[in-house]
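For this depiction, one protein chain was excluded, whereas all remaining protein chains were kept in their positions.
Chain nomenclature is as follows: A, B, C, D and E, assigned in order of appearance, with residue numbering initiated at 1 for each chain independently.
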Amino acid sequence: MLHKAGLTLSDGTTLDDLINRDMNEVSLRVMNDKELYELEMERVFARTWLLLGHESEIPKPGDYVMRDMAEDNVIVSRARDGEVHVMLNVCPHRGMKVCTAEAGNAAAHRCIYHGWAFRSDGSFIGAPIEKEQMHGNKHSKDELGLKKARVHLYGGLIFATWSKDLSFEDYLGDAKFYLDQLFCRTDNGLEMLGPPQRFVLPCNWKIPGEQSGSDGFHTLTLHRSLMEGGIMGGTAESIYDTAPGMYGVDISVPQGHTLRCLEAAQTFKMFADISFEGKTTEERLNLLTPPGVTKDMIPQLFKNLSEAQVNQLATIPPQVGGMFPNILIAFIFAPRMDGGASGALSLHTYVPRGPDKVEFINFIFAEKDAPEDVKRDMLQNAIWSTGTSGTIEQDDADTWPQIMRNSRGHMSKTMTLKYQALHGHERPEGWVGGGDLYPGFTKDDTQWAWWSAYYDLMAEA
Amino acid sequence: MLHKAGLTLSDGTTLDDLINRDMNEVSLRVMNDKELYELEMERVFARTWLLLGHESEIPKPGDYVMRDMAEDNVIVSRARDGEVHVMLNVCPHRGMKVCTAEAGNAAAHRCIYHGWAFRSDGSFIGAPIEKEQMHGNKHSKDELGLKKARVHLYGGLIFATWSKDLSFEDYLGDAKFYLDQLFCRTDNGLEMLGPPQRFVLPCNWKIPGEQSGSDGFHTLTLHRSLMEGGIMGGTAESIYDTAPGMYGVDISVPQGHTLRCLEAAQTFKMFADISFEGKTTEERLNLLTPPGVTKDMIPQLFKNLSEAQVNQLATIPPQVGGMFPNILIAFIFAPRMDGGASGALSLHTYVPRGPDKVEFINFIFAEKDAPEDVKRDMLQNAIWSTGTSGTIEQDDADTWPQIMRNSRGHMSKTMTLKYQALHGHERPEGWVGGGDLYPGFTKDDTQWAWWSAYYDLMAEA
Amino acid sequence: MLHKAGLTLSDGTTLDDLINRDMNEVSLRVMNDKELYELEMERVFARTWLLLGHESEIPKPGDYVMRDMAEDNVIVSRARDGEVHVMLNVCPHRGMKVCTAEAGNAAAHRCIYHGWAFRSDGSFIGAPIEKEQMHGNKHSKDELGLKKARVHLYGGLIFATWSKDLSFEDYLGDAKFYLDQLFCRTDNGLEMLGPPQRFVLPCNWKIPGEQSGSDGFHTLTLHRSLMEGGIMGGTAESIYDTAPGMYGVDISVPQGHTLRCLEAAQTFKMFADISFEGKTTEERLNLLTPPGVTKDMIPQLFKNLSEAQVNQLATIPPQVGGMFPNILIAFIFAPRMDGGASGALSLHTYVPRGPDKVEFINFIFAEKDAPEDVKRDMLQNAIWSTGTSGTIEQDDADTWPQIMRNSRGHMSKTMTLKYQALHGHERPEGWVGGGDLYPGFTKDDTQWAWWSAYYDLMAEA
Amino acid sequence: MTVNYATAAIDKTSVMRGLVSTQRVPLGSEVYNRLLETLYDEAAALDERRFDDWVAYLEQDLVYTAPLRLTRNGPNKDRDVVRTMKHFDENYASILMRTGRLSKSAWAEDPPSRTRRFVTNVRIAQCDTAGEYEVVSYLYVERSRFDNPDNESITAERRDVWRRVDGAYKLAVREIIVDQSTLGMSNFAIFL
Amino acid sequence: MTVNYATAAIDKTSVMRGLVSTQRVPLGSEVYNRLLETLYDEAAALDERRFDDWVAYLEQDLVYTAPLRLTRNGPNKDRDVVRTMKHFDENYASILMRTGRLSKSAWAEDPPSRTRRFVTNVRIAQCDTAGEYEVVSYLYVERSRFDNPDNESITAERRDVWRRVDGAYKLAVREIIVDQSTLGMSNFAIFL
Partner (left out) sequence: MTVNYATAAIDKTSVMRGLVSTQRVPLGSEVYNRLLETLYDEAAALDERRFDDWVAYLEQDLVYTAPLRLTRNGPNKDRDVVRTMKHFDENYASILMRTGRLSKSAWAEDPPSRTRRFVTNVRIAQCDTAGEYEVVSYLYVERSRFDNPDNESITAERRDVWRRVDGAYKLAVREIIVDQSTLGMSNFAIFL
């Protein structure tokens, strides 16, 4: 158990100066401070679990993908033993990248600089000209393997951490009840449909980060075109009256994970005339299957989830949210006019690339057991809405750099981000899951929970 | 009244190490120091008055232009009440830009991120879904307006400051007597002919800044082509003998504003054969009207200026100079061969964009009452000489970045800028205006006055 | 004699934390630290001798080339008196570059900003309008010359330093015995064949720097294509068995200079069937003349070198190596199939351009007395192997930035570069030259010597 | 089946780039000139944000995609076009929804980018279907936003199929092969 | 009257870009080819700094301008060309003074920039006046100065009028529409 040493920047600014927990305000300066950034690398990204990909990307022994844990480049590989390993892509000899491709299959990785070789589990094989013992005599061979991170698979998602003690269960906390409904609902789970979209934005990682704390309210204005498109309830004129998708139950856990659960029936006008009243869970699921799930897969839901979980999934499913520090979840209903399979399953990570740059990584999924045409539709839906060309997230990607630009101003950086429209925890009757619950209109509670988790980690020396 | 705490950089360097007031030398290091730059944002740009534009840019209620106070982006807008307001373009909610256009007309500015709306005077209207009170309950609505700067109009020029107490009069000081002759001489004053030219140079703001302290001497060599062009007295061969335009009266005030007053009759060879001896003020003005002023506007000069001011304008008018910290004044005589209206009226601001970048903003004016063809000529003259493609200022824009490049060297940054050719204050007989006066050959006095004003502000904690 | 104050970074890290002399490990962090970089500019580059060019570049009085001593831009010029002078290209007036061309001939350099003029030895001539004394009255003219560096010519190579006391002899130390064999072996010495190739790489200067400490081992793997090309002994398949070019005598001196001496006869398979046994020095030289030396120049070797030096040159000549801090020596045998003159003579300097950029400068030479066709071949050989398009150094230039990229990671930067395959000093019998000798397979001794020299300079306040 | 883009085995087409058909339409021929003219006119329509004019170039059965590029090495080094994942995956209807959006509240392009689409290296061949032409062009796009003095840019190869429809040419297929694995452009709110 | 570029009301022409005339000169036609050739030759003259050769392309009644671009939004979002203010505002005489200056002490180009003017997307139409042609081209200029490894660059659309004068084509009008509101280029000491 670490002792609280707090945090003080070289100019005397403290964490409490930056994050005012009485007023629920955060100084804009946090978005543009090199010193704070270095501390985040140590106290946030080196201490928590990070999402790197999905095991369906590397099915065969030797398969690997190259990913990043913050600014640390790592190899995510499946070893001979079938286990997934995550190791630093830094040669213990002179720091060169041991692997130079973004993906591939290799029994061993040989560094191109001097030829040191490593197995797909990161262990050291040797240097060329064995008899000359060019790895030296100060370390035994088993000390010269690639630096390994701890790995945990959850619903096939590959998480890794540099932390020695944080268990994945403690990291998830009460969020598991809800996340299982998204990641662990079918027999064969999710499949990543291809390598992730990757692009870099000129802003600090916390600008998309704080939004990933379930900022529902921005949808009404920034994503106004969603309404104008007519998919969601309401029209361009009426959105501020009907406020489609703004009502539901928001959830947060102390770890900083958050979710928004929406009554799909309310969200989309196409269902407006269908009443879910008095219908069984099964009937509801058949009326409105979770995105990517086909009717014939519904029995799998009952098999893989608890009754309470299926029941929620059928009634007021989690749709969007985030996992601290830098994961966005978008498992959204997005009905198609042309009758194709609806919805999109996508996860993002916002990977720091310095104080003023972030890489947006967009992982797109389908249920592995879904038929190919459904997968094809899911892919198209996700590309249409999210990531590089996503008609929703284009607007986010253009907005965040403008906030970054503002954070440069001497006067501007003293301005604050405000989280003062708070609902406060309130348990809807009959609600089974844990965490702090905020039923009704989506407000600032979840985003503040994100900052609270940030505060807790940053305060620990 | 602030107490003098001085200034010490983290490596122990003091302001006196950087600015040697005994030797009149400034260390080149001042041009390339991140820490010093941050202090400048606080002690110079947040404390003094800054030029943002001209009210003729925003004649109607709701008209606005987007400008920058150092690195703080602001909205300069004319509100319903007809008053000009300057407010930080940072949304009090989450820091997004409330206004995304460089110019326009809007009754209200609605932030595209979550929809908070503000009036053209910066006051907060509200957030969408009024009943949900999404602006929270910790601040009343009148606390949630955009951060306002103090505004002062001088000759229609829009100045603003973050300072709470500095009066514009104290900022101008004795420079007013001279500046009136440029900005306040006609009944309807100046008009900005269009939006400013904007371009960015890779150098610290103080490199153009110290030059704006009336560096007359560089004209002979850096702007040699002016002489070669044959506009000014002398030729490429003779300029070092005749030194055209080097003789006059330089002026500085403790606030750091400086001006060069030149006997136009001496400056341009086309007037060489005309004697101003014994002529009345009116006769002189008719022989050589101030740039942009037509003969029929001459009576306005007498009406708007004091006799002493008109007299100077007719004899030895201020032509170039600067206002501290980052304004260059070029109200120059530039006779045309083709008989078109002569001269150019242009103001620049050098806006910091980080320690190693500056934005050059070129505002071009004409007298509002001048006929269209004169305005058209004035525009052409200004574009020909100044700014983006200006045949004079091209050379400055190419020189400054080379000084910046030098400031990076470990040995080079210990070299100094020298201001050691000093004339010293000397009042020409019959001179009416105030300030420190340096008659004769243009020397380093005014630029040193610029550095003295810089020193005074930087020394105040 | 400076006292050892050691070195401590602002976060408390000491030089010993970064360079572990017990374990022979260097933290990857040294490649990416702004603070450390500033100290290197002061303690390494401002204290040691730096290579700037060759006097054959500037044969006539007034000839000059523009070069850089770390980030300080300097003019290297031959004055009226025929002497070579090196002076800071920073105008003592306001810091502008006094010289704006990369090469030329000028009796005097007149600064384009205000016209101060300087002789080709850097002395101040004056400012325009002499009678106005625009250089002021605080410094006499002889105090206003360009800042001069100390200059030393060695084999025509132009070295300069800001150090007041370090003699060139002390800088060379025991390396002189070996370097003479490369730079001082013929009557008229070397000639630079043209201006250097220049290009910039996104990495810290020490990444190529530590390699220049005679990293022979990387050749086998990174430059594998050399073997595949079939020039050297062995083939793609057999290189790890035959390890061509890995055996010889490595040399280092405490100043950080290093060399690799290779028995050319062993290096190239084309000579495999020729025995050097029992042959005289002269016979050996005729069998395999040093690169760029023609048979009829062999007598010159005996004239210019000691017997011991010629003997080594004939038997096991120095071929590659480096001079601390940033010089790479490649005086290599590179036989041509088409019978053209073999080998290449090239020197590089790795000039710092900030913590994360380095300029690669490639100087290409021939023996001045060699016939034009030989010079032409030498040029082609050097361009083929080294520098911009060099088939050997392409791979280095692509590898270094990847190490740099790794140095950004929070976890990665704690990884270390290892120099733990050490042979230790051992004097081969009959060896004449001095320094520490490492006969046999090329190992890490020389590169560690490079780091030791770095440590010594950096530890001195 | 599991998509396994990591291993060499998959995605046989991943190396396919450039011109496929061999029935070359000569540079300078009438067909070539009209198609090149059309590409220039199309670029102008997009740069001038005349989206209705642009849509008029599109066929109803349009297939408009942008595969990913992946950095690979060794034997797979040239198999770097990944078509299992895309930056764009559009048809005529989805394009219409995009242009429709741009006429309303599409903040990503309001205020609009100032774009410039440089079209060069155009190579054309006949497809098997009469009246259809395979048109490969190089595209360099600079994009200026707000008062930012630094533009974003992207380069790509476009592998089109243009179809002759009563006197004019219409776009039936466009595959945009971008040249980056990680895009330096903040979003694809613009068409390529 | 006060110029009010801020409000929507003014500057009706502010949206005008690209080709105006509809009497298209077909790509590949003799006139098109000669004009394209001329644009290439002109670019070479400027890149090789043969200013006398360049001036020979200019008509005495030349109008050579570069309006500003302004970032605007909402209903005015496409009205972003501001002709009340310019980066260049030249005529034949002022151009001669500029080229004359470049032959003397024009430090901004001494030492000279190494420039490269890429001319693409050329579209041509006939003007109402016989023998005059509206020529729209895309221009990408890279500019290298001193030993700086980072170039400055600019993109623009050029809306020219070229006039047929005894067998050759001469430039009568050029409007350079740059693509930035705030220029990343340090100055316009070069011609566009």
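Everything that follows uses one rule, which is that contacts are C-beta pairs under 8 Å (C-beta built on N, C-alpha and C of every residue); 3 or more make two chains touch, one makes a residue touch a chain.
Please read these numbers as outputs of a predicted model, since none were measured by experiment.
Student: Considering the full assembly, with which of the depicted chains is the omitted chain in contact?
Tutor: A, C, D, E
Student: So which of C:T100, C:S214, C:T349 or C:S452 would be touching the chain we can't see?
Tutor: From the options C:T100, C:S214, C:T349 or C:S452, the contact with the absent chain belongs to C:T100.
Student: Thinking of the whole complex, not just what is shown, which of D:V31, D:V63, D:L96 or D:V122 touches the missing chain?
Tutor: D:V122
Student: Tell me which residue among C:G6, C:G194, C:P299 or C:G354 touches the hidden chain in the full complex.
Tutor: C:G194
Student: If I consider the whole complex, including the chain that's not displayed, which of E:A44, E:A93 or E:V165 touches that chain?
Tutor: Checking each option in E:A44, E:A93 or E:V165, the one touching the absent chain turns out to be E:A44.
Student: Considering the whole complex rather than only what is displayed, give the residues of subunit A touching the chain that is not shown.
Tutor: Touching the missing chain: residues 66, 100-102, 112, 198-200, 359.
Student: Spell out the interface residues on subunit D facing the chain that's missing from view.
Tutor: 17-19, 26-28, 69, 71-74, 77-78, 80, 118, 120-123, 136, 138, 140, 155-157, 179-184
Student: Touching residues of subunit E against the unshown chain: what are they?
Tutor: So the residues of subunit E touching the unseen chain are 28, 30, 32-34, 36-37, 40-41, 43-44, 47-49, 110-112, 114-120, 140, 142, 144-151.
Rule of thumb we're sticking to: only the chains that are shown with their structure count from here on.
Student: Chains in contact with subunit A and with subunit E: which ones?
Tutor: B, C, D
Student: Among B-D, A-D or C-E, which chain pair copies the contacts of B-E, with over half of them the same by residue number?
Tutor: Matching pair: A-D.
Student: Please state whether the interface between subunit B and subunit C is built from the same residues or different ones, using more than half shared residue numbers as the mark of same.
Tutor: Mostly different residues.
Student: Between A-D and C-E, which chain pair is linked by the larger number of C-beta contacts?
Tutor: When the contacts at A-D and C-E are counted, A-D has more.
Student: What whole-Å value do you get for the distance between subunit B and subunit D if each is reduced to the mean of its CA atoms?
Tutor: 47
Student: If you look at subunit E, which of its residues touch at least two other chains?
Tutor: Within subunit E, residues 71-74, 107, 146, 181-184 contact more than one other chain.
Student: Where does subunit A touch two or more other chains at once, residue-wise?
Tutor: Residues 10, 100, 222, 395, 399, 402 of subunit A each touch two or more of the other chains.
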